[in-house]
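All protein chains of the complex are present and in place, except for one that has been dropped.
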Amino acid sequence: MMFNTILAAFLAVSAGLTATPQPGTPSGSEGVKAGVSPASKAVSDAAAFTAFKAKIVYLGNGTSLENGVVLVQDGIIVKVGKDLEIPAGAGIVDHDGALSAGLIALHSNDGAGGELNDTTRTVMPDAEARFAFDPKHPELREALEAGITSIVLCPSSSRLIGGQTAVVKTSGGVIVKPNAQLSLGLSSAALSYNEFPTSYSGALGELNAQFSDPKGAVSRAVAGSLPVLMDVNDRAETMRAIAFAKKYKLRGAMYGSYWAEDVVVAIKESGFDVICTPFDVGDNQRGARSVAALAAAGVRIGFGLDSPARHPASLRFGAAMCVRQGLAADSARKALTGDAADIVGAGNRIGKIARGSDADIVLWSGDPVALSSSIKAVYIEGKQVFGGSK
Amino acid sequence: MKNQTLRTLAQIAVATSLATASIAATAAQTNTDGNVVVKAGKVITLTGETIENGTIVIEGGRVTAVGKDIKYPWDAEVKEFPNAVAFPGFVEGLSNNGMDRANENIDVAAFLNVKDSIDPVSFYFEDALRAGITTINVQQGKDCVVGGRGYVVRPHGLTVERMTLRPDSGIVISAVPKRGKTRATQALALRQAFGGLRMYLEELVQEKKDGKDYATREALYQGREPDKDSVKGRPMGGNSWKVENLQMVPRWEIDEKQLPMLEVVEGKVPVYLYCDEPADVHTALKLANDNGFAKRTVLVLGPECWKAADLIAKSAMPVILTGSMKWTERDPVTGEETETFVPGVYAEKGIVFALQSGNSSAESLWYQAALCIGQGMSREAAMAAVTTIPAKIMGLEKRIGTIAPGSDGNVVIFSGDPLSVTSHVVKVFLDGNEVYDRATDTRMKHLSTGAQPANTASSAELIEEVHKHDDPVVEEEEKIDAGENKKDKDKGEHEEGDGHDHDDDKDGHHEGDGHDHDGDKQGN
Amino acid sequence: MLFTVLSLALGSGGLAAMPVPAEATTVFADRIYTAAGDVIENGMVVITDGKISAIGVAPNGERKEGELHVAAITPGMVDLSSRNTNMQTVEETTEVSAQYHVADSLDLFDRSWGRQLKSGVTTVVANPYDNNCIGGFSIALKTGGEPSLEARTVKADVALRGSFGSQPSGKNHPARRRPTDFYSRRPTTRMGVEWVWRKSMYDALYAEGNKDRAFDGVEQLLAALNGEVPVFAQAWATQDIRTAVFLKEEMAKEGKTKMRLIIDAGAEAWRELDFLTRTGTAVVLPPFASDGRTFDNAFYARDCAAKLHGAGVPIALSAHNDSSPGHSLGDQAAFARSGGLSFDAALEAVTISPARIMGIDRRVGSIEVGKDGDLVLWNGTPFELTSSVVGVVLEGELVVDPR
Partner (left out) sequence: MRPQATILALASLACVTHLPTLGWASLAGTTPLVTEDEDQACAELPTYVLRAEKLVVRPGKVLENVSVLVRGGEIVLISPEIPLPEGATEIKGKVVCASFMDPWSALGVDSNVLNDKSLNEEARVSDALNLYSGDFLRQQALEAGVTTARLQGGYRGSTGGLGAVVRLDPELDDPSTAVLLSDANLGMSVGLTVDSGARLVRGADGSLQFLSGDEPVDVFDRVSAIDKLISKLESGAAYRQAELEYAHKLDEWNKEIAEQTKKLEGDYKKAKKSRDKDVKEAEEKGKEFKEKKYKESRKPKQPKQDDGKAALASVAEGEIPLVVEVHRSSEIRNLLERTKSFGRLRLVIAGGSEALSSAKELAEREIPVIVWPALRGNSAQDEFASDDLSLAGVLAARGVPILLGTGGRGEDATRDLPLLAQMAIGHGLDPEVALRALTVDAARTFDMAGSIGTVELGKDADLLVLDGMPLMPGTNIEHVFCGGRLAVSNKN
């Protein structure tokens, strides 16, 4: 199912590049996006179209298009191409700069207050982060201003099984994906000094107990329908997590990249994606080096943010630090958008400039991973939510 | 008459100590008045030759002859150790032990003297004998700006005076920030100490001068002959900054707090200059050069200072190496761990160095020397670093560190090779008097077999043992109550059952670095 | 050159990257101390595919260029109390956690393994941290090689680890704790600790015949009671050593005559020779303490090892994770010698004796054909401070090169 939609989205892009315009038929996106149904709108309603023209369009899959046009109808990208025929009467945004999909922060907290850490028990797989989401929270605005259009709310990694993550937008209160991942605490953060578990042995014992007799969300994870998000810090924790995932045939992502440099091969073999720990000014370059090494080995990566404790601009800053350490700029852009979306299984809807995707668009003065580029405007589902002249 | 009184007093003291003090075991064995002949299966003289079945003749506390089959007075008391090794004993180039407390609170304490703090019945001295140490340079600790004056002592005697080999053997200055100071404020305090001295002296001279000028004018006014210049002091010596006309000021008019500092600047006093880190060495050398005591300076260095070895070599100052002999460091970029054998670096750079012990009798100077050999240093170099070199640093090379005609009658009898772990000290002669005998060393017996010492003082020691041992229960409680993150300290707890002074492995705190992203940043 | 820098890649990268040589590794030495009864003068050891394939006297003639020749060779040393595990290796929410395995908690990337390896310790037993009465299962591991349990394990679940004395009760203090804090309920005294041990053993005994009484860890406790695995218990002071021995004897009265007991850190074992010989208990000794003072106010007499050996108690020495010069396991053997232990006994106490005590002597502990190719290369007579470990061979791989 997921692969189908990704494939469809992919085809849509390539189709957009060559085929004649066929507005209003975002194939493969029905069913996924109930509630938003562009097809129901009148095809000829030219006023519903907006065409975004930019000197360079970063598609979110590692490639780009020079002098591209992105045609949006009712908040959905309906066509992407070089010399598109723009329907008469369509609004035109002509941007002398770069265009990319909105950035995605994969591990964040904005808009959830302190509601993601339930300290009463360490195993609560059926708790859902989306119920902690406050769509009016001012932090979301700050994220938006940093070009972040979607964030992934994650239950606390100080719980062994904290609950399920949710993909939400930073404007409009949209929940893109309610049950994105099952959050597992495999790092020392899940160990306590005065309650169970205090040891890795105890933690692993409890996880084994839960996964060998799976119930609820755990059973979905074991069945493979719910990816896991494993929090790890050091190399030993990474190896332990990989072994654990292998034992129960789990798939998903690991959060924690600092030490990955030394265990790249094991991570690659595990098939897990890696969500990078956030970066700060002056951070050790090992962290950035690790990210570059993972990408070079072909591991799919995305960036975590841990806002609001961290400034939302840290997301791009981290990407820039990694680029300085050898991460290809294309990989960095992909990790901030398309790959991030795919990691949480929302790639059919966000993260890409592709037919059928939500029109979550950021207009930049230049390359998004160059820090000297500034944000000119941000659109969510076609609506301008930040910048420029409204 | 006077001598007789002294002796009587000493005898009374001996008697008293026998009755009460713990040193009864080691103090005052047979009194030979410093006349004794020691024969040993092997005599290591450290003058270049080792004599099989050698004889050492000690008369009046001094060695008068050493050799094979030599003649000695017919009536001499002969001590024979056919299966043992005679050895001049180890020399501790600098120690902060044996004192009541090693550090003074005040910044500039040059007017103080460790003799007032040395405790002759301290276990430290007894331990030193047990470890074959015959000479100790007791100096103040590094928790100071300018410290008091040190004493070179023998580890035996009932009063400081009787122990003393050389009084006022040097002064301690520290480039290491003392408690409550940082490197910036320590440097400032050092500058102020010497700057203050200079200002004080200049003011003193100016006052004299003004007074003299006034006197001249008054004489002119009155029609008297002005007083002739009468020089009462002497000009300032040394080879750095000088205060002109200091000879106008008689020395006794100089404040007793400033006078020792003046002597430092004049280069009259050996200076023991502490440095913990290589950056301290720059501060230290600059201070020594600027204030004229560079030629009298001995650098007392912490393990990391090897990094400044080139600079130290250029300064040509002798050094005393303290702390761990191994420096472990992790490359902050690659994570690779490198180990440096510290004395090896100094040896390679041709720096004259002495080793200093951690002062537990089991890990004393023999131990440092042995480890050096284990790490590849020549036996001669390692041995010199705990005997002849510290003796030379103290300027006592003619008296201690070797067994040669004219040297002090110090002989340590080892059961075997002095650097072997299986050897032990059998007897110690200081100035020709037997001051230690393993056979009667109850504390030794206690340590090696667990036998309880008989006398009361040692019971007191046992009580002290109990008190000294930290109560882990209470400590842990407090830590947790303080909300300290247990994950940060878990590694440290391995060591709670461990009596050793661990090698100062800088990296030790980061062993659990898997949880510590910042771990890598600290090459430290 | 000799002095400057000995650098060793201790991270996984460095060790993992080294290829295992296909051909044999041969080391020559003036003396080879095999710990199997022989000392070979001017000998050689050949290791093929990680195992010792030949030992013998080196052929006469000129030494070849680049040949690996050292003053002495001993077997790779074995430390049964490696103590590089942290508090996160024991589940403290319950004082008896026999069902857990320290293997689940190990950080094989930790630098201390590599440091121990470099100091000549090639095999260690990693134990759960001693904050529980009964902590869980220990594991015997190599200190080097690929950082994975598969690659390093010598023997899994090698002993059931526990602790007597003040440590398991040290942090507990009901009066000072919040009622929800688990530190407010565990034993606070030595007798409480002993009670927990005895209770869990009796609970296991009852459960053996009655499945309704089964509890977490019962199988593991029974395995220990039935002698399938030894009980490896920390006991520094004489009172704790006696407690352990009494418990073993009490269980014997209950029919569990096969239970095996090994005392760890038995600083005061010299006081209890009769108890130890009577029950055939082996003792792992803590590192030498210059003033005799050790944990739990135990007095560690310097002749402890010699006394135990003399009385026929199997002994092993330990460095408790200290690998620095003057404190490493080889140096502990040196200090044991200064307390009167013979050279041969000291050699055994850091090699074959610990291997036998822990039942891993088929693979490690001596230089014999067929055993793991773990060697320590020395620049002089071993177990003198004037000598040091200059090279280490681990399963045929020269991990520290003396050249």
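Miscellaneous remarks
Should a chain be cited, it is by its letter among A, B and C, assigned in written order, with residues numbered from 1 in that chain.
Basically, a residue touches a chain if its C-beta (ideal position, glycine included) is under 8 Å from a C-beta of that chain, and two chains touch if they have at least 3 such contacts.
These numbers come from a predicted model, not from an experiment.
Among the displayed chains, contact with the absent chain in the complete complex occurs for A, B. Here the missing chain is touched by one residue of A:55, A:141, A:268 or A:311, and it is A:311. Per the touch definition above, the residue from A:68, A:125, A:155 or A:227 contacting the chain not shown is A:155.
Looking at B:311, B:352 or B:381, the residue that reaches the missing chain in the full complex is B:311.
Within the complete assembly, residues 107-109, 112, 114, 116-117, 119, 139, 154-159, 189, 231, 255, 280-285, 304, 306-311, 313-314, 317, 320-321, 324, 365-367, 370-375 of chain A touch the chain that is not shown.
Mapped onto chain B, the footprint of the missing chain covers residues 177, 180-188, 191-192, 194-195, 198-199, 210, 213-214, 217-218, 220-224, 241, 277-279, 282-283, 285-286, 289-291, 304, 307-308, 311, 314, 331-333, 483, 485, 521, 523-524.
As a working rule, only the chains that are shown with their structure count from here on.
Centre to centre, using the average C-alpha position, chain A and chain B are separated by 65 Å. Remark: chain A and chain C have CA centroids separated by 48 Å (rounded to whole angstrom). For chain C, residues that reach two or more other chains under the stated contact definition are 11, 87-88, 107, 109-110, 183.
Annotation for chain A: residues touching 2 or more other chains are 188, 191, 234-236, 259.
By the touch criterion stated above, chain A contacts chain C in their complex at residues 188, 191, 194-202, 204-205, 234-236, 239-240, 259, 262-263. If you check the complex, the residues on chain C that touch chain B are 2-11, 14, 83-84, 86-88, 107, 109-112, 114-115, 129, 166-167, 170-171, 173, 176, 183, 236, 265, 270-271, 286-297, 299-304, 320-322, 324-327, 334-335, 337-340, 379-380, 383-388.
Interface of chain C with chain A (complex): residues 11-13, 87-93, 97, 99-102, 104-110, 128, 136, 147-148, 180-183.
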